Every structure is written in structure tokens, then in C-alpha cells.
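Okay, structure first, notes after.
Only a single protein chain was left out; the remaining protein chains are all shown in position.
On to chain A.
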Amino acid sequence: MARTSEISTSEPGSVPTMGRGVQLLLLALGALVLIGAPFVVYPVFAMTMLCFALFAAAFNLLLGYTGLLSFGHAAFFGGAAYFTAHAAKVWGWNPEFALALGVLGATALGVVIGAIAIRRQGIYFAMITLALAQMFFFFCLQVPFTHGEDGIQAVPRGHLFGFIDLNDTMTMYFFVLAVFVLGLVLIWRFVNSPFGMILKAIRENEPRAISLGYATAQYKLGAFVMSAALAGMAGGLKALVMQFATLTDVDWHMSGQVVLMTLIGGIGTLLGPVLGAGIVIALQNLLATSAFPVTIITGLVFMVCVMLFRRGLIGELAHSRLGRALGLRPPG
């Protein structure tokens, strides 16, 4: 991979000069922003941002930490949105169970799509995931429970654990925030675990990992399913936030959008996809009222990022002098 040789030229073992104190300060600042956000911006907008940030972070688990480019992640996001919406609306499940069903459904989809796609590499892998996700799109278009073009509308948010009313916007926000943080913690744990170490080894040198006796396809499938499950968590959450699940969520545009978010923010970093999602959603929101087509702007932003910040915004920051002084670890 070209990326590998690029990173290897950077200075080795640089010790963060300001170290942990600054990192904790940044963390506190981040927490403050997340807690204060609904008081400053429109809460539903902040919640949407969190959902997509989680989606992008889940996608990055696969692209950034496993080196697999999936073009079918909308299937997990949108699929989970449908499952959660259906469980909450038609079966009247509590939001936590409805969300859990969404995650489970996305996991099952991940096992099926992953098992078929995982043995292919590079562009073939991307194409197979795209094809399978499109099949799922047409499935969603045809089956009655998704209500075709109408989608599932007026999904009730319900009561968390039966007694916390999520119809209150602020309560809902903090529920979404909690799920978002849980998702990020899971991703962080997954990446920095014994399994994550093997995943890293496979990404760095797959033939060598095989020669050490690792059945690499199984580890990749594990990462794929984990990524699908977390994408499902984001999708199910989004259905509860927006109170609808539609074909837009399973459309291939959604798969493309998450690639865009992740690349803008920086693959292989925990915060990159979060920032990337924030930028893309903010742009869409800003331009939604103007007559100017959003896609042209996001396209331009994407081009600028690819040409100027090839590692993505967070990736470039981590590689800069400032980033190292802040104790950010470059990806890889």
C-alpha cells in the first residue's frame, strides 16, 4: 500500500512533548462541546450529526483498521433503521429493545454479506459489497413491512427502559449521546485489543500473517461483522431520532456518503470520521435551504481534501508538529 511507505518516512517514536495533560484537556473540551451542543444548535441536528458520526466511525473500523473498502454499508445502516422502526412502531417495543433488534439485524446482514465478499480483495471486494447492498435495497423496495417508497413514518421514540420519556428532546439527546459514546468506546476497545493487533498485522502484511498460521479471512470477517453491527447501531438510532426509516438510508448514495465522511476526516483515526461526518452533515444542513446543489459543494470539499489533506483532516493534524505536541498518535 502506498500509504504504508508514506507513513514509514515520518520520524520514529516521537514522544509527545506535552503528553497526557493536554490530551485530558482536549477530552474535557470534547465532552463539553458534546454536552453543550443541544443548547447551542438545534438538538435534532446535533443528534443527526452524532448518528452519522457513529456510522462513519463504524465504517472506518473496516476501512481504516482493516484496510477493506466496503461500498455497501448503507445496507447495515438502513437495514437497522427499518428493523428498529418496525419494532418500535408496529410491535411497540421499548427503544432499547428496538435498537438492539436493529443491531442484531445488521449483524446478521454483516455475516451474510461479509462471508460472501471477504475472500475478494480491493476493488472486487468493494464491487461485491455494492452489489449485495443493492440487492438488499431492492428487497427493501419490495417487501411490505418497509412500505416501499413511503418508508416507515411516525416512529415513536417511546420510553427508555419503560420510564424515561424520550419524546423530551433533551432527554433524547443525552440518550443518543450515550449510545454514541458507547459505540466509540467499543470501537476503541476493538482496535486496541489482542484481536485488533492481529488485524493490524494482517493489514500490514497479509502473507506474513498467513505464514504465522493465521486464517486471515476469519479475522477480516470478524472486523466486517463488528463494523456492520456498529453501523446498524447508528442506523437504528437515526430511525429513533428522525422518527422515520426510508429507502434513502439503504440507497447506495448513503454508502458513498460514509466513504466521503471518513476520507475527509481521516481514515485510521478514531476522531477523523466523527469530524468528517460533522462537516458533511453541517454542509448539507447549511445548503439545504439554498438553491445551490449540495452535492457540488460536498464534491468540491472532497476534492480539496483529497488533493491537500491526503490523510484527512485529523490524519494531517496528527502528522503535524502541532499534532505531535498534542500527543496525537499518527495512524498506522
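Rule of thumb we're sticking to: contacts are C-beta pairs under 8 Å (C-beta built on N, C-alpha and C of every residue); 3 or more make two chains touch, one makes a residue touch a chain; residues count from 1.
The rule we apply is simple: contacts and distances are computed from a predicted model.
Within the choices "histidine kinase", "Amino acid/amide ABC transporter ATP-binding protein 1, HAAT family", "Methylamine dehydrogenase heavy chain" or "Beta-ketoacyl-[acyl-carrier-protein] synthase family protein", the name that UniProt assigns to the complex's undisplayed chain is "Amino acid/amide ABC transporter ATP-binding protein 1, HAAT family". Among A:33, A:182 or A:210, the one in contact with the hidden chain is A:210. Here the missing chain is touched by one residue of A:31, A:115, A:170 or A:197, and it is A:197. For chain A, the residues in touch with the chain missing from this view are 4, 7-8, 12-13, 189-190, 192-198, 200-201, 204-205, 207-216, 222, 226, 332.
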